[in-house]
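Here the complex is missing one protein chain, while the rest keep their positions.
Going by the order they are written in, the chains are A, B and C; count residues from 1 in each one.
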Amino acid sequence: MRPIAFPAVNLVVQKFGGTSVADPERIRAVADHVARTVRRGTQVVVVISAMGKETDELLRIARDVSATRPGREMDMLVTAGERKATALLCMAIADLGIEAESFTGSQAGFLTDSTHMNAKIIEVRPDRIRAALAAGRVPVVGGAQGVSPERNVTFLGRGGSDTTAVAIAHALGAESCELYTDVSGVFTSDPRVVPNARKMERISFDELLEMTANGCPKPAMRSVEFARNYGVDLHVRSAFTWEVGTLVTKEDEDMEQAIISAVVHDADEAKVTLVGVADRPGIAARYCRALADADINVDMIVQNTSAAGITDISFTVPHDELERAMHICESSAAELGASAVTGEPAIARVSVVGAGMKSHPGVAATVFETLAENDINIEMISTSAIRVSCVVAEPDVERAVLALHDAFALADGPSYVD
Amino acid sequence: MRPIAFPAVNLVVQKFGGTSVADPERIRAVADHVARTVRRGTQVVVVISAMGKETDELLRIARDVSATRPGREMDMLVTAGERKATALLCMAIADLGIEAESFTGSQAGFLTDSTHMNAKIIEVRPDRIRAALAAGRVPVVGGAQGVSPERNVTFLGRGGSDTTAVAIAHALGAESCELYTDVSGVFTSDPRVVPNARKMERISFDELLEMTANGCPKPAMRSVEFARNYGVDLHVRSAFTWEVGTLVTKEDEDMEQAIISAVVHDADEAKVTLVGVADRPGIAARYCRALADADINVDMIVQNTSAAGITDISFTVPHDELERAMHICESSAAELGASAVTGEPAIARVSVVGAGMKSHPGVAATVFETLAENDINIEMISTSAIRVSCVVAEPDVERAVLALHDAFALADGPSYVD
Amino acid sequence: MRPIAFPAVNLVVQKFGGTSVADPERIRAVADHVARTVRRGTQVVVVISAMGKETDELLRIARDVSATRPGREMDMLVTAGERKATALLCMAIADLGIEAESFTGSQAGFLTDSTHMNAKIIEVRPDRIRAALAAGRVPVVGGAQGVSPERNVTFLGRGGSDTTAVAIAHALGAESCELYTDVSGVFTSDPRVVPNARKMERISFDELLEMTANGCPKPAMRSVEFARNYGVDLHVRSAFTWEVGTLVTKEDEDMEQAIISAVVHDADEAKVTLVGVADRPGIAARYCRALADADINVDMIVQNTSAAGITDISFTVPHDELERAMHICESSAAELGASAVTGEPAIARVSVVGAGMKSHPGVAATVFETLAENDINIEMISTSAIRVSCVVAEPDVERAVLALHDAFALADGPSYVD
Partner (left out) sequence: MRPIAFPAVNLVVQKFGGTSVADPERIRAVADHVARTVRRGTQVVVVISAMGKETDELLRIARDVSATRPGREMDMLVTAGERKATALLCMAIADLGIEAESFTGSQAGFLTDSTHMNAKIIEVRPDRIRAALAAGRVPVVGGAQGVSPERNVTFLGRGGSDTTAVAIAHALGAESCELYTDVSGVFTSDPRVVPNARKMERISFDELLEMTANGCPKPAMRSVEFARNYGVDLHVRSAFTWEVGTLVTKEDEDMEQAIISAVVHDADEAKVTLVGVADRPGIAARYCRALADADINVDMIVQNTSAAGITDISFTVPHDELERAMHICESSAAELGASAVTGEPAIARVSVVGAGMKSHPGVAATVFETLAENDINIEMISTSAIRVSCVVAEPDVERAVLALHDAFALADGPSYVD
């Protein structure tokens, strides 16, 4: 296993999450890493979250203090966390003989709309960041914040620091955006379930998006989408071990693709079935609208072509929404012509993801055979070009993950299309 | 005892210290008080410190993170505390149906010099504060902060929130500046030493300045000086009991003055004596300069006219500076012609303060007699127009305070010049 | 106004609440006060709560961690707060040259039942406390904790430190139990509403119980009851100003009684009326039982003798229970024969309390006249031997309090029965 070579780059964005800067010792460790990168001849722009759980803490205090919580004041409050962290990291970098300069979102040129607590970036004008770089200083930017047209402070929402990092990388034309976190990369499966799960060297945006949409918790789906849209390569890596992590890039046409990259699962689901529904246009629209109006996120939907104008429709919802979803469907059962509504709380979804399956038709068959050999019944199936998902009984899901990880020999390293 | 009437005023500045807003419950209590004041028809501008010990905590983290601590970043860091507190208090006030708007020092118009961590106010331009008041909103201003000519955030230093409050009260022409704290007012003596010490209804700036200069810990001397210079009446009171506190005003010529208002003491002193010094010009200047150069604060100085061109000079220094002060004096003893340098660590100062003593000559005699009757030896004496101070042995000082408080019957209420 | 003399006592229990020991500075201030008391020749047993809001914080973390929260582990968790505080206070006292020794509830001899999170004291065997006192050490006891017959740690519940203090004072035969808090005593009315409310020098257990039962928030009613039952004199006072507070004692027959001691109010109430109820036995029992079963605390109940076998029954409930209470009453309206159930959310209660009114019949009349003169309508009336309470419309209550406080001239000091 030859490690991937990391060529010297001119400009990199390094984003550090809250755990990475949770205390003075960690802030100094991050400063040390930033200084090393600078000394190797790379310009660095740092994006930083609030220390540890500070954002959670600020939100909690706000809830304890107030029931109304006006948006303008919430954003004033919450952005104080990143403000502290940027100043502290600049001090720590200064101790190592390198000049650093803290920037709020506003100072860094993040213009947003006026949606408090969930603002969207309209434009990035990083003039002061460019000036700091030109002057040989390390800009340290507070993540997840900007300024509205009314000159009020705005907050991009939880996980918004990743967005800040990708956006500034795009605006500055940085070669790479490194997302430092407390995990060492993206794994072929959840190591809690599959003890010999393997950290991947590289994965495509599309694969990672399928993974995050199907149970892989980190990095946040939103930042992966953003990076794909802007074509900013990500490097997901650890601020604790500092070892090389996982590169997330565009799928390379010339490169051979691993058939299967990962097996992911999501146990937090429940299934609802509308039995004996009339098979006519508009039925799906109706119950989906009703559930959407109730803010229930419907995920996998399966509907068979019916034999005699009658069909069953099944879909999954988050586990703790089952009761409400059942209630809504029962209310409209008559209207939909459904003979019954059944709910199954204890289901889970297992998915295999791999860009190589596009040119390798046998994957689905292998998935189904593997589950069958392990006496695991499949309740629902859904596929995309690079994913096969099966809904199984919840108690079976971890066995399913183990079996599939083994069947595709993922612990041994990627197997390629021949 | 008729309570002082508090006439309705048009505009008041209410300043809340860290203890007063230490947690969500306290912030809501403060919001309730602000709302009550507004409902009684008074416009309120709030100045607020960081929650509880947050400023100390931020300084501590900075020390843990960095040895260099550049000033620009320190001010960025430290002012985050007030930022949080202003936003939270605005939310709590909003819950009570009154609009409030948070302002950083910069937004409130505090222009300062560029001395980071200890900036001085150059000018206050409270346009946005006036606009908020005109719109019927309560402005909540972050204390102890401003903006430098270079548009960097600046910090006025510890205790700077009092200064912010007095300055904004002056700039807006407020009738009164209320300093809310965790004590219920100014007492005739330290209640820890004198159990029946009495809270005063009213005291003059000059008396309170003498008290704070001679051992009374609250309010900070700096804010009293500031208020006197700008003629802003203070009301020192409690944010825990909300009872009426102590008014601090200009001395009123028409009003009769209490002979003695308070007995204060300071036990944290030591005495140095230069024995047998030549009594010629420039001697005092020389050792004072040497001590000042070493950053040692010399307090009470006593020098007798000498009989034969030889004199003894005594002065007090803070207790933990005694060793260094002795060392410096010994170094220059030869030059000063001193035959010996002696140090006495265990001394303390007791002072009686009262504007009425100006027209009532017997006070000093009563002080000396009282101490004599209690077998307390006086080591040094120093007086001003409204103060008599005696240095006594440290173990005697609390007895001295009790005796003097009793001798002037301060627990019974003020006694007036007839 | 002569201050009450505080004769030297042999043994005192000093209890400090969380705010009093919220940070290192406060812990040192408390240690200083304990040391002063010891140096004046009084033996001291200290009872101490967890620092600041630590108990709240521990409960919050527990909720964040677990839905089940087994009682044994909760008590292990929560008592850690007092453990820390006792050790820290002992260190601070040691710095002042006085030996101190920390004791958990178990070590201090507090035997309780096994009701986790709300244990009851069965017996106090303070052998180790007595031994520490005999050895000249200051025992510092963790409040609100004990040990169960199964040798598990138990927690007495919120506010349990007051109970610990009173119980140990009783067990040791202490002369007094001082409850240090962040307020300076018990006031004639809420100073937030009545700016010239006066701190009382002394009040009887019975009066204070009536006050706490009718809206006075501190001290906790439970500790007052406990102290009355055990005949332990309380001294409610401030750990911030250290001034003399309010003595709470048995009513002294020989002493003249103030006619009225205080005006208290409770705005957090709502009124429910059952209209046209059949006036026959068992009716009150039935709805009271139904409400009790739903854990709704019914407070003031008023039922008139009916003219024609039909009556209206009104009672008050906590404001946020109104909806549930209405629902329950409506469910049983038919059974009770009520023609209607009406609810009034915006009511409040004002009460005047005074032991002297027992021998002074005109008090109720003065109350009613005062309210009438101020155009305040009385909706319900309830009296005890030493209290007159009126329910009024919520927007009127603070005016009512001000008017009554003024009518009885409480700001001027107690007025006595002639």
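Definition applied: contacts are C-beta pairs under 8 Å (C-beta built on N, C-alpha and C of every residue); 3 or more make two chains touch, one makes a residue touch a chain.
Everything quoted here is computed from the prediction, not taken from an experiment.
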* Touched by the hidden chain, restricted to displayed chains -> A, C
* To do: From the listed residues C:Leu77, C:Ala108 or C:Val186, report the one that touches the chain absent from this view.
  => C:Leu77
* Among A:Ile61, A:Leu133, A:Val183 or A:Ile376, residue touching the chain not depicted -> A:Val183
* Structure fact -> Answer key for C:Lys15, C:Arg28, C:Lys271 or C:Arg349 versus the chain not shown reads C:Arg28
* Missing-chain contacts mapped onto subunit C -> 24, 27-28, 58, 61-62, 64-70, 72-74, 76-77, 80-81, 83-84, 86-88, 90-92, 94-95, 101-102
* Residues of subunit A (touch criterion as defined above) contacting the omitted chain -> 1-3, 6, 22-23, 32-33, 36, 52-53, 182-184, 187, 190-192, 195-197, 199, 238, 240-244, 411-413
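We take it that only the chains that are shown with their structure count from here on.
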* Neighbouring chains shared between subunit B and subunit C, ordered by label -> none
* Would you mind pulling out the distance in Å between where the CA atoms of subunit A average out and where those of subunit B do? => 54
* Asked: Hey, what residues on subunit C touch two or more of the other chains?
  -> none
